[in-house]
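A single protein chain has been removed from this complex, and every other one stays in its place.
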Amino acid sequence: MSAEAGILFDAPGPRARRKILLANLLALAGVLVVAAVVLLQLNRQGQLAPQQWTNALNANAWANYYLPGLKFTLQSSGIAVFTAMIFGLVFGFLRLAPFAIVRGASSVVVEFFRAVPVLVMMFFLYFFLSRQVAPTGLIASADSAYFAVIIGLTLYNGAVIAELIRSGVRSLPRGQREAAAALGMTSSQSLRIVEVPQALTAMLPSLLSQFVVILKDSALGFLIAFYELLQYSRQLGAGYSNILQTLVVAALIFIVINYVLTRVATWLAGMLSSRTGGATAPATSTTMVSAAGQGMR
Amino acid sequence: MRTKLASAAAVAAASVLIMSACAPSQTGGDEGGEAEGGGDTVRIGIKYDQPGLGFREGDGDPTGFDVEVAKYVAEELGYTEDQIEWVQTPSANRENALEGGEVDMIFATYSITDERDERVDFAGPYFVAGQDLLVRADDTEITGPDALDGKNLCSVTGSTSAQKIKEEYAQGVELVEQGGYAECVTYLESGQVDAVTTDDIILAGLAATPENAEKFMVVGNAFSVERYGVGIPTGSEMCEDINAAITQMKEDGAWQEALDTATEGTGYTPDEELNNGPEAELESCDD
Partner (left out) sequence: MNGFIELLAEYDVLGAFWMNVTLMAIAAVGSFVLGTILALFRISPVESFRAIGTAYVNIVRNTPLTIIMVLGVLAVWGQLQVEFFSSFALNFFTYAVIALTLYHASFVCEAIRSGVNTVPLGQVEAARAIGLSFLPAARIIVLPQALRGAITPLGNTLIALTKNTTVAAAASVAEASGLMSTMIEFNPDLMVYIFLTIAIGFCLLVIPMGILTTWLSDKLSVAR
């Protein structure tokens, strides 16, 4: 970060230092003014009353609302990561298949699920599962929202992972495939044994950041009445008339989890790039964004 | 390739199992769900997020008017309180839950309508509500739906009650639709909306929570009839017994007592005429 920022300006001299100090003070004043206005407004509305916050943070709130909600948020996202991986692997392979028809058909599937908003998918799945599938007894109608969230997340993120695998394999040096062919491997053997494993290693950090995406998108389940963290927080707020406070707590829980995951992904990207450092281009910056940016290309 | 696909299929099958085994309906209930067999317990669907009617925190004891009626009826049917298994049935899920055999009966602000009657049966009604308005306690201007021109009104997404006001009573009303009534009450308190509309008893329940005490009042000028029935699966044999239990509950005073507790301090009294008139007549169990 500092190294990258350092390229844009010289080490400041005395006058520049004074200017920077002034800017720092201005920024501080700005932040303070904004904070003060927000707090004053909240206070005027009675939103800072201690009771509003204790009801949002006491043992009852955690035991009966946030933790059960978090459980279903993590559970649905965790399962979706897993199923999305399987979906992605299968369609990643199919998009690299030697037959044009298979490639074409799987491309249509992948592009379709990448283009349709997850929320539209979830709305449809919710209606479909509760009206068409639940009456057959395959799933309980009370679980329609839960399955709609998992399947919706799987289809979208699976399609994204399929695309990551394809581009990961495409970006491998040609020699890998040629060497595999020289050893007498068929093209599917070459994909399975040589190319995809390499692409997967390079993808690992992107997969972890995909988990962050899935966690965030699981909150869309709120809109189909899935009882996840956001829904439970709303329900808690409904009982105690402190929705603002409970939603802020829910947001903070999401931020902490996702921030930790993002840090782990960054750390992992650094680990992996140092392990294969010689083979790939020397890494100048291992920030998440550049890693993802390279993955996209 | 084939082994890969086979193992992928196996993993997929395994994940489907995990998905189903940990589904909300399997882990949410108390006493381990359906595993114990339905003979000794009765599964009753209620709302969990409707203060005053059906409200429950985690595995705690549910409270509210719907819950009290449900307990009374269950007892008359021969179930003790321990034998009741509470199930959360949000509005959108009620017919599905009955058709799928996930609950034996539903007490969840469930209005009897012809459309619903095609998919499920109803006993009761045990209460007759009407669409009404909730306003701030110091509001003297809004006396009914006609007075809403130029005012802001809040209701829940997908409910027809707000649309009805706009079409039949006050064209100049501004509508906002939210995910739940609790949001509407928040807006009402802060002054962003002037009234919240839905069934009177739901409004009374919202206003009766300790946090909202003395802040709001129900206008008390109902302009529709909503007959709350007990939802049961088509052809259920419990219908007659439920009706008898409801009649008895009204006669021995337990009904009034439960109602008073649920709506304390809101100045709300249920419409005497409606709850004793032809609208309160019990559904026939023959069809």
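Letters A and B mark the chains in the order given here, with residues in each chain numbered from 1 onward.
Everything below uses one rule, namely that a contact is a pair of C-beta atoms (placed from the backbone, for glycine too) under 8 Å apart; a residue touches a chain by one contact, two chains touch by 3 or more.
What you see is a predicted model, and the numbers here were worked out from it, not measured in a lab.
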item: Listed residues B:E85, B:E183 or B:E283, member touching the removed chain; value: B:E183
item: Residue among A:L28, A:L204 or A:M271 that touches the chain left out of view; value: A:L28
item: Contact with the hidden chain (one of B:E174, B:E214, B:D252 or B:E273); value: B:E174
item: Where the missing chain touches subunit A, by residue; value: 1, 4-5, 7-10, 12, 16, 20, 23-24, 27-28, 31, 38, 41-42, 45, 47, 111-112, 114-121, 123-124, 127-128, 131, 212, 215-220, 222-223, 230, 234, 243-244, 247-248, 250-251, 254-255, 258-259, 262, 284-285, 287-290, 292-293, 296-297
item: Residues belonging to subunit B that touch the chain removed from view; value: 152, 157-158, 174-179, 183, 186-187, 190-192
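Keep in mind that, in the parts below, only the chains that are shown with their structure count from here on.
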item: Subunit A-facing residues of subunit B, complex; value: 1, 4-5, 8, 11-12, 15, 18-20, 22-25, 28, 48-49, 51, 55, 57-60, 87-90, 92-93, 96-97, 99-100, 102, 179-183, 185-186, 189-190, 209, 211-212
item: For the subunit A and subunit B complex, residues of the former touching the latter; value: 45, 55, 60, 63-65, 68, 72, 75, 79, 82-83, 86, 89-90, 130-131, 134-135, 137, 139-144, 146-147, 150, 188, 192, 222-223, 225, 227, 234-235, 237-244
